[in-house]
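Here the complex is missing one protein chain, while the rest keep their positions.
Chain nomenclature is as follows: A, B and C, assigned in order of appearance, with residue numbering initiated at 1 for each chain independently.
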Amino acid sequence: MNSEVKINGRQFTILVIMNTLGSAIIMGPAIVASYGRENSWISVLIASMIGILVVLMYIQIFKLDRNKDIFQLLEKLLGKWLGKFISFLFVLYVFYVVIGNLRAMGDFIITHILVETPLEVMILLILITCLIGVRMGIEVISRTSEVFFPYVAIAIFLLIAMVFKEAEVTKIQPILQTNIGGMLAGAVPLIGYPFFELIILLSLMKDVNKPEKAKKAFIIGVTIGGFLLTSITLMCLLVLGVDLTVRNTYPTYVLGKKISIADFVERVEVIVAIIWFFTIFFKIMTIFYVLSVGVSRILNLKSYKTVTVPIAYFIIVFAVVLAPNVVYTSQFITGTWIPLSATFGLVLPIILLVVGLLKENKTRS
Amino acid sequence: MLNVTAILLVTGLIGRFEYKKIKKLDSKKDKWVFVVGTTVAATLSVALVLGYYIPNLSKGFEIVYQPITDPIVTILDTYKSK
Amino acid sequence: MKKNGSKALLLFMTIFLLTGCWSSRELSDLAVVTALGIDKHEDGYKLTVQVMDPGEIAGKDLTTRTSVTTYSMTGKTVFEALRRLTVTTPRKLYLSHLRIILLGQEFSEGGISQSLDFISRDHEMRLEFSLMITKNMEAEKALKILTPIEKIPANKIYSSLQTAQDNWAPAKIVELDELVSSLTVPGKEAVLTGLSAVGSPEVGAQIENVEVVDSHTIVNIDEIGVFKDDKLVGWFNENESKGFNYITDNVRNTIGWVECGKEEEGTISVEVTKNETKLKGSIDSNLPKITIETTIEANIADVECAIDVYDQSKIKEIEGKLKKKIEEIIKESIGKAKELNSDVFGFGQVLSRQEPKQWKQLKDNWDKEFADLDIEVKVKFNIRGTGTITETLLGNMK
Partner (left out) sequence: MSKLSQVFKALKSKKIVMDNVSDDDNMPLNKEIKKNISEVSKVLGNSFDIVIREFKIGKNPIEACLFYTDGLIDKDLVHNYVLENLMIDGRKAESDEKISSNQDMYNFIKNSSLTSVELTEIDTFQALYQHLLSGDTIVLLNGVSKGFAVGSRGWEDRGVQEPSSQQVVRGPKDAFSETLRTNTALIRRRIKDQNLWIETQKIGKKSKTDVAIAYINGVVNEDIVLEIKERLKKIEIDAILDSGYIEELIQDEIYTPFPTIFNTERPDAVSAGILEGRVAIIVDGSPFVLLAPALFIDFFQSSEDYYQRSDIGSLLRILRFFCFFLALLTPSAFIALTTFHQEMIPTTLLTSLAAQREGVPFPAFIEALIMEITFEILREAGIRLPRAVGSAISIVGALVLGQAAVEAGIVSATMVIVVSLTAISSFVSPTYNMAISVRILRFGFMILAATFGLVGIILGLIIMGLHLSSLRSFGIPYLSPMAPFIPSDQDDALIRLPVWIKENRPRLISQIDVKREATEQPKPPPK
């Protein structure tokens, strides 16, 4: 397909950051804190470290063949039919990530911002915006993410700076004294969401103009993403305390409500909404793009754009029926999602790597 | 009923514009995939609007992963404090 | 040609845009609620809302109508009562600009936690309103009292509370999240500041109340009410309230006074400018102990006796006296809390942070442990400045 489409290393880093933060930036703290309590920021840290390790593994896969995305690689390594079958399962997983994120965003908006608006309309609106982006191609998506990233970064920085005076160290004490098991348990759902999801970005690595930069960009991106996630969780705990963090569905948004400077700069939780809008928008757009590319690879199509519209319909339908309510979503994330994402984020890459290395040895000898 | 009409209308409109573009690709497969895909997708949305049951993807994953999920959740839940 | 697909999509979008506007509401369709009162009622709850009339507050031509109106309604749940109010209110009630929630005393004594759920769940509710208890009266009555200067009584109450907390000490702003965490986290009980009325609330509800220089009825910030679990069990008096704020490190600026000494008659007042309290918990052979370390900085504000504040030894002497007095206040406060058997200071939490392992054993029995808790009070008092003059006027009187 469009092999001349290229993004640069910096843009890839930004995409990785956006994908890491995604919806985790706003829902993550509550999920982790329900296990890790006071130490849950360490859980995030642990999850980020594992995330970096996972990314290192993905980079090894990338090294197997620098000119193929994961779908092509699957066919190459596992043979045409098995490869296509696994590709299909993988596409299903990617599809699920798209609708999950879309639904999460829709749920957030109709819970906090536009309460009377129907979910279907909200989802449709977001998806159409994403569809426009996807049809313009990954180059445009990544360039746009470059445009908006400074605002995301500034907004995160402002959020942290503005609630800093409300932070109380006592709220995260005792550090590392109790509940070590809970702390480790808290890291588990977070590895699946969002770090295993980064496997999807592996497909974009071949579009980076310099392969060496792609590797570095991937690691830098996941590190920054993990760091930001940790800082946000830490701030939630320091300002809101464990209890409030666990009780709220979107603790980061509540954190925004805490901003108050001289009784003048207040009521600006919309800053949080903006951060999250941008991160999740770009996450949905990139994953949607990979999804379309994946489907078109399986069907051997000429252009990925052919399938974007039909896929969009499917996304809307399944996003609407995805979960009966928000509670189900968070139960799913801490339940089925863990083995599901591990299958594609951990088992699949290991299989690919083993098969790939074996084949490489064979051809060498 | 209005919803169904709207969906069909919009699908028709998008389909028309899209089809023109796909025609330029000069690939029979692309055309077929597009036509079949859009038809199925539109049918599905109409079904959704009319209130037919549409299988939930999460439920599917849930059933498939049940044997692995249960022990994980049991372990995690021991640490979940409420 | 290239963009036709996108154009169709945009067209699609416009259709939706034009049929949209689900969540929009015009400013003139809102009844902005400034205060909410919850009282006990045989049906469940009696809810009172204070709604402002913007035209009367910021309009160009002011009439003699009151700037706020209250509506009351009963209901099985808070939410039901609120929605049932729509039959009497002209517009939809809008809760985001709520400043104050008043809980009736009788209602507070019966338990407040059920009613708080709606308040913390509703998306319109923000976090920056304060909760208070109306002492010896119903919340409904308190909300009806008109106040001079501030046209919106809820704003008056809120700013009085803020000023009192910042400059006087025996008051405390309690916002929703703090209250909720006090109610749920073990090892800490809740407190709420009280609100009382001087004069008849019925008279206060008349417009005449703000038409005279000396209002017939005024609302006052009162002392701090102590909760056990979610029930109001007693009140701190002024000194105990102050002591409470010293312990919880909530004093920003207050004053204190002591007798000048044996020879000189009169008092000397200081303005406390800085207070820092550290709570330390330790467990020795299963006996928990709390150490309160308070460091206070103050300036001499008012010398009403012939004492030479230029004399270091005198200053030391005054510091000693003030130190003792504050220790007493703190102990008084602790005594009262022990009497009410309510750990409002969060000593339990201090132990849970510093001795997490032993805390697990203490947790279930904390009520009893708190009653015999060993508490040590250490106060450091430093006088920094003497105001703009050095010698007292009295000392130089002819």
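Criterion: contacts are C-beta pairs under 8 Å (C-beta built on N, C-alpha and C of every residue); 3 or more make two chains touch, one makes a residue touch a chain.
A quick note: this is a predicted structure, and the numbers were derived from the prediction, not measured.
*Asks:* I'd like the shown chains that the missing chain touches, ordered by label.
*Replies:* It touches the following shown chains in the full complex: A, C.
*Asks:* Of the listed residues C:79, C:94, C:118 or C:257, which contacts the missing chain in the full complex?
*Replies:* Selected residue, touching the omitted chain: C:94.
*Asks:* Consider the whole complex, including the chain that is not shown, and state which of A:120, A:146 or A:166 touches that chain.
*Replies:* A:146
*Asks:* Of A:87, A:117, A:286 or A:308, which residue touches the hidden chain?
*Replies:* Checking each option in A:87, A:117, A:286 or A:308, the one touching the absent chain turns out to be A:117.
*Asks:* Based on the whole complex, identify which of A:119, A:136, A:219 or A:353 touches the chain you can't see.
*Replies:* Considering the complete complex, A:136 is the one touching the chain left out.
*Asks:* Looking at the full complex, which residue from A:27, A:46, A:126 or A:228 touches the chain that isn't shown here?
*Replies:* Candidates A:27, A:46, A:126 or A:228; residue touching the omitted chain: A:126.
*Asks:* Extract the touching residues of subunit A with respect to the undisplayed chain.
*Replies:* These residues of subunit A touch the chain that is not shown: 8, 10-11, 109, 113-114, 117, 122, 125-126, 129, 132-133, 136, 140-141, 143-144, 146-148, 264, 266-268, 270, 273-274, 277-278, 281.
*Asks:* Need a quick check: the contact residues on subunit C for the chain that isn't drawn.
*Replies:* Spelled out for subunit C, the touching residues are 3, 7, 14, 16-18, 20-21, 23-28, 30, 32, 34, 52, 54-55, 57-60, 94, 96-97, 99, 124, 126, 155.
Note that in this section only the chains that are shown with their structure count from here on.
*Asks:* From subunit A, which chain is the farthest off, judged by mean CA positions?
*Replies:* The most distant chain relative to subunit A turns out to be C.
*Asks:* How many Å are there between the centre of subunit A and the centre of subunit C, using C-alpha atoms for each centre?
*Replies:* For subunit A versus subunit C, the centre distance works out to 42 Å.
*Asks:* Just curious, how far off is subunit C from subunit B if you go by their C-alpha centres, in Å?
*Replies:* 52
*Asks:* Indicate the residues of subunit A shared as contacts by at least two other chains.
*Replies:* Residues 305, 309.
*Asks:* Counting only residues that touch at least 2 other chains, which ones in subunit B make the list?
*Replies:* 14, 18, 21
*Asks:* Could you list, by residue number, the parts of subunit C that touch subunit A in their complex?
*Replies:* Answer in residue numbers: 5-6, 9-10, 12-13, 16, 20, 22-23, 120, 123, 126-128, 177, 180-181, 184-185, 352-354, 356-357.
*Asks:* Can you list the residues on subunit A that touch subunit C in the complex?
*Replies:* 111-118, 121, 124-125, 128, 131-132, 135, 170, 173-174, 177-178, 240-241, 243-244, 247, 254, 257-258, 260, 266-267, 305, 309
*Asks:* Residue numbers of subunit A touching subunit B in their complex, please.
*Replies:* 34-35, 37, 95-96, 99, 179, 181-182, 185-186, 188-189, 299-303, 305-307, 309-314, 316-318, 320-323, 328, 332, 334-336, 338-340
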